[in-house]
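Right after this comes chain A.
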Amino acid sequence: MNYHFDWTPIWAARGLIAEGLTMTTAVSAAALAFSTLVGLVIGGAATADSRAMRGLALAFTETMRNIPLLIHMYIWYMALAFLRLPAFTCAVLGLSFYSGAYVAEVVRAGIGAVGRGQMLAALATGLTRLQAMRLIVYPQALRIIAPSLASLFSQLIKDSSLASVIAVAELTYQAGAIEGQTFRTFEVYITISLIYLVLVTAVSQLVLLIPGSRSEAAAGRFADA
Partner candidate 1 sequence: MSDEPIIVARDLHKSYGTTPVLRGCSLSVKRGEVVVVCGPSGSGKSTLIKCINGLEGYQSGSIRVEGVEVGAKRTDLPKLRARVGMVFQHFELYPHMSALDNIALAQVHVLKRTRAAAQERARNLLARVGLEDKADAMPADLSGGQQQRVAIARALALDPQSILFDEPTSALDAEMIYEVLQVMTDLAADGMTMIVVTHEMGFARRVADRIVFIDAGEIVEDAPSEEFFSAPKTKRAADFLSRILAH
Partner candidate 2 sequence: MPDVILKNLPFLLHGLWMTLNLSVWSIVLGTLLGLVVGLVRFVRLPVLNTLALVYIEFIRGTPLLVVLFITYFALPALFDYHTTAYRAAIFGFVMFIGAYLAEDFRSGLRAIRPTLIQAGLATGLTRWQVLRYIILPQAVRRVVPSLFNQYVRLVKFTSVASVIGVTELTGAGLLVNAREFHPVTILATLAIVYLLLCSVLSLAGRTLYARFAVRT
(Lines give C-alpha, C1' and ligand atoms only; values in the text may rest on other atoms or scores of the structure.)
Protein backbone atom coordinates (compact mmCIF):
# COMPACT_ATOMS: atom_id res chain seq x y z
CA MET A 1 0.00 0.00 0.00
CA ASN A 2 1.73 3.15 -1.16
CA TYR A 3 -0.99 5.57 -0.12
CA HIS A 4 0.36 8.58 1.65
CA PHE A 5 -1.94 9.65 4.44
CA ASP A 6 -2.44 13.36 4.78
CA TRP A 7 -5.07 14.55 7.18
CA THR A 8 -4.23 18.25 7.16
CA PRO A 9 -6.46 19.18 4.20
CA ILE A 10 -9.35 17.55 6.07
CA TRP A 11 -8.68 19.69 9.08
CA ALA A 12 -8.35 22.71 6.81
CA ALA A 13 -11.78 21.98 5.38
CA ARG A 14 -13.41 21.74 8.78
CA GLY A 15 -15.56 24.74 7.98
CA LEU A 16 -17.23 22.87 5.16
CA ILE A 17 -17.61 19.82 7.35
CA ALA A 18 -19.29 21.93 10.02
CA GLU A 19 -21.67 23.39 7.45
CA GLY A 20 -22.49 19.93 6.20
CA LEU A 21 -23.09 18.74 9.75
CA THR A 22 -25.43 21.65 10.42
CA MET A 23 -27.39 20.90 7.28
CA THR A 24 -27.59 17.20 8.13
CA THR A 25 -28.96 18.04 11.55
CA ALA A 26 -31.44 20.49 10.07
CA VAL A 27 -32.73 18.02 7.51
CA SER A 28 -32.97 15.23 10.08
CA ALA A 29 -34.71 17.35 12.69
CA ALA A 30 -37.23 18.73 10.23
CA ALA A 31 -37.89 15.25 8.89
CA LEU A 32 -38.29 13.93 12.43
CA ALA A 33 -40.95 16.50 13.21
CA PHE A 34 -42.85 16.06 9.99
CA SER A 35 -42.68 12.26 9.85
CA THR A 36 -43.96 12.11 13.41
CA LEU A 37 -46.91 14.20 12.32
CA VAL A 38 -47.52 12.00 9.30
CA GLY A 39 -47.16 8.90 11.44
CA LEU A 40 -49.60 10.17 14.08
CA VAL A 41 -52.25 10.94 11.49
CA ILE A 42 -51.87 7.73 9.51
CA GLY A 43 -51.40 5.61 12.63
CA GLY A 44 -54.53 7.09 14.09
CA ALA A 45 -56.39 6.34 10.87
CA ALA A 46 -55.13 2.78 11.00
CA THR A 47 -56.97 2.22 14.27
CA ALA A 48 -60.20 3.89 13.18
CA ASP A 49 -63.50 2.06 13.27
CA SER A 50 -64.19 2.74 9.62
CA ARG A 51 -62.86 -0.02 7.36
CA ALA A 52 -62.33 2.53 4.61
CA MET A 53 -60.05 4.57 6.86
CA ARG A 54 -58.07 1.54 7.88
CA GLY A 55 -57.81 0.48 4.25
CA LEU A 56 -56.53 3.87 3.19
CA ALA A 57 -53.99 3.90 5.99
CA LEU A 58 -52.77 0.45 5.01
CA ALA A 59 -52.52 1.45 1.35
CA PHE A 60 -50.56 4.53 2.33
CA THR A 61 -48.05 2.69 4.51
CA GLU A 62 -47.53 -0.19 2.06
CA THR A 63 -46.98 2.20 -0.85
CA MET A 64 -44.69 4.62 0.95
CA ARG A 65 -42.59 1.88 2.49
CA ASN A 66 -42.02 -0.12 -0.66
CA ILE A 67 -40.82 2.80 -2.77
CA PRO A 68 -37.10 3.44 -2.35
CA LEU A 69 -36.20 6.62 -0.49
CA LEU A 70 -34.17 7.82 -3.45
CA ILE A 71 -37.24 7.62 -5.68
CA HIS A 72 -39.21 9.56 -3.06
CA MET A 73 -36.72 12.38 -3.21
CA TYR A 74 -36.56 12.39 -6.98
CA ILE A 75 -40.36 12.52 -7.14
CA TRP A 76 -40.49 15.71 -5.10
CA TYR A 77 -37.47 17.18 -6.82
CA MET A 78 -38.26 16.31 -10.44
CA ALA A 79 -41.78 15.00 -10.93
CA LEU A 80 -43.26 17.73 -8.76
CA ALA A 81 -40.81 20.36 -9.94
CA PHE A 82 -43.69 22.65 -10.89
CA LEU A 83 -44.15 23.25 -7.18
CA ARG A 84 -40.74 24.90 -7.26
CA LEU A 85 -39.79 23.59 -3.87
CA PRO A 86 -36.20 24.15 -2.78
CA ALA A 87 -34.04 21.06 -2.59
CA PHE A 88 -34.03 21.15 1.21
CA THR A 89 -37.83 20.96 1.31
CA CYS A 90 -37.89 18.16 -1.24
CA ALA A 91 -35.46 16.15 0.85
CA VAL A 92 -37.47 16.72 4.03
CA LEU A 93 -40.75 15.83 2.35
CA GLY A 94 -39.30 12.70 0.74
CA LEU A 95 -37.82 11.58 4.06
CA SER A 96 -40.99 12.40 5.96
CA PHE A 97 -43.38 10.42 3.83
CA TYR A 98 -41.03 7.45 3.70
CA SER A 99 -40.30 7.40 7.44
CA GLY A 100 -43.79 8.54 8.31
CA ALA A 101 -45.08 5.22 7.03
CA TYR A 102 -42.81 3.43 9.50
CA VAL A 103 -43.84 5.76 12.32
CA ALA A 104 -47.47 5.00 11.46
CA GLU A 105 -46.84 1.33 12.20
CA VAL A 106 -45.30 2.18 15.55
CA VAL A 107 -48.11 4.60 16.39
CA ARG A 108 -50.70 1.99 15.48
CA ALA A 109 -49.05 -0.49 17.83
CA GLY A 110 -48.74 2.21 20.48
CA ILE A 111 -52.41 3.12 20.30
CA GLY A 112 -53.23 -0.57 20.46
CA ALA A 113 -51.09 -0.84 23.57
CA VAL A 114 -53.04 1.92 25.27
CA GLY A 115 -56.02 -0.39 25.24
CA ARG A 116 -59.60 -0.05 24.18
CA GLY A 117 -60.64 0.35 27.78
CA GLN A 118 -59.19 3.84 27.92
CA MET A 119 -61.21 4.95 24.92
CA LEU A 120 -64.36 3.42 26.35
CA ALA A 121 -63.80 5.07 29.71
CA ALA A 122 -63.28 8.43 28.04
CA LEU A 123 -66.40 8.05 25.92
CA ALA A 124 -68.36 7.06 29.01
CA THR A 125 -67.58 10.44 30.55
CA GLY A 126 -69.17 12.14 27.57
CA LEU A 127 -66.10 12.99 25.48
CA THR A 128 -66.36 12.71 21.71
CA ARG A 129 -64.15 10.27 19.83
CA LEU A 130 -61.93 13.07 18.67
CA GLN A 131 -61.56 14.53 22.15
CA ALA A 132 -60.85 11.11 23.58
CA MET A 133 -58.10 10.53 21.04
CA ARG A 134 -56.57 13.93 21.59
CA LEU A 135 -56.73 14.06 25.39
CA ILE A 136 -56.45 10.45 26.49
CA VAL A 137 -55.18 8.08 23.86
CA TYR A 138 -52.55 10.08 21.97
CA PRO A 139 -50.69 11.36 25.04
CA GLN A 140 -50.35 7.83 26.35
CA ALA A 141 -49.39 6.46 22.98
CA LEU A 142 -46.74 9.15 22.62
CA ARG A 143 -45.12 8.10 25.86
CA ILE A 144 -45.08 4.50 24.67
CA ILE A 145 -43.52 5.29 21.32
CA ALA A 146 -41.04 7.92 22.54
CA PRO A 147 -38.08 5.53 22.54
CA SER A 148 -38.89 4.43 19.00
CA LEU A 149 -38.94 8.05 17.92
CA ALA A 150 -35.45 8.52 19.23
CA SER A 151 -34.34 5.51 17.16
CA LEU A 152 -36.10 7.01 14.19
CA PHE A 153 -34.01 10.15 14.59
CA SER A 154 -30.92 7.96 14.41
CA GLN A 155 -32.16 6.36 11.22
CA LEU A 156 -33.10 9.70 9.67
CA ILE A 157 -29.59 11.02 10.22
CA LYS A 158 -28.28 8.18 8.08
CA ASP A 159 -31.00 8.48 5.47
CA SER A 160 -30.40 12.20 5.11
CA SER A 161 -27.19 11.35 3.28
CA LEU A 162 -29.30 10.67 0.19
CA ALA A 163 -30.26 14.34 0.13
CA SER A 164 -26.78 14.95 -1.27
CA VAL A 165 -28.02 13.42 -4.52
CA ILE A 166 -30.50 16.26 -5.01
CA ALA A 167 -27.83 18.81 -4.20
CA VAL A 168 -28.59 19.51 -0.55
CA ALA A 169 -25.28 20.63 0.98
CA GLU A 170 -25.34 18.22 3.91
CA LEU A 171 -22.44 16.12 5.20
CA THR A 172 -22.11 13.60 2.36
CA TYR A 173 -22.36 16.33 -0.24
CA GLN A 174 -19.60 18.29 1.46
CA ALA A 175 -17.51 15.14 1.57
CA GLY A 176 -17.72 14.90 -2.18
CA ALA A 177 -16.82 18.58 -2.51
CA ILE A 178 -13.81 18.25 -0.22
CA GLU A 179 -12.65 15.14 -2.04
CA GLY A 180 -12.86 17.01 -5.31
CA GLN A 181 -10.66 19.78 -3.95
CA THR A 182 -8.11 17.84 -1.97
CA PHE A 183 -8.06 14.36 -3.56
CA ARG A 184 -7.70 12.88 -0.07
CA THR A 185 -10.28 10.22 -0.97
CA PHE A 186 -9.74 7.77 1.87
CA GLU A 187 -9.32 10.37 4.62
CA VAL A 188 -12.45 12.27 3.61
CA TYR A 189 -14.80 9.32 3.51
CA ILE A 190 -13.46 7.69 6.65
CA THR A 191 -13.82 11.00 8.49
CA ILE A 192 -17.37 11.42 7.27
CA SER A 193 -18.40 7.90 8.23
CA LEU A 194 -16.85 8.34 11.68
CA ILE A 195 -18.83 11.55 12.12
CA TYR A 196 -22.04 9.72 11.21
CA LEU A 197 -21.07 6.92 13.58
CA VAL A 198 -20.56 9.36 16.45
CA LEU A 199 -23.85 11.15 15.70
CA VAL A 200 -25.84 7.96 15.50
CA THR A 201 -24.23 6.46 18.59
CA ALA A 202 -24.84 9.67 20.55
CA VAL A 203 -28.52 9.63 19.68
CA SER A 204 -28.83 5.91 20.52
CA GLN A 205 -27.22 6.50 23.90
CA LEU A 206 -29.67 9.32 24.56
CA VAL A 207 -32.46 6.81 23.93
CA LEU A 208 -31.28 4.86 26.94
CA LEU A 209 -31.69 7.94 29.12
CA ILE A 210 -35.40 8.19 28.37
CA PRO A 211 -37.18 6.72 31.39
CA GLY A 212 -39.01 3.55 30.50
CA SER A 213 -37.29 2.91 27.24
CA ARG A 214 -36.84 -0.77 26.52
CA SER A 215 -33.58 0.05 24.76
CA GLU A 216 -32.72 -2.85 22.48
CA ALA A 217 -36.29 -3.59 21.59
CA ALA A 218 -37.02 0.02 20.76
CA ALA A 219 -33.72 0.64 19.07
CA GLY A 220 -34.13 -2.40 16.91
CA ARG A 221 -37.53 -1.32 15.65
CA PHE A 222 -36.22 1.12 13.12
CA ALA A 223 -33.27 -0.85 11.96
CA ASP A 224 -35.34 -1.91 9.00
CA ALA A 225 -36.54 1.49 7.85
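Keep in mind how these were chosen: all candidates are chains of the complex that A comes from, given by their letters.
The rule is short, and it goes like this: a residue touches a chain if its C-beta (ideal position, glycine included) is under 8 Å from a C-beta of that chain, and two chains touch if they have at least 3 such contacts; residues count from 1.
No experiment lies behind these values; they were computed from the predicted model shown.
Here chain A is shown alone, and of the candidates 1 or 2 it touches 2 within this complex. Chain A meets candidate 2 in the complex at residues 1-3, 62-63, 65-71, 74-75, 78-79, 81, 158-162, 164-165, 172, 175-176, 179, 185-186, 188-190, 192-193, 196-201, 223-224.
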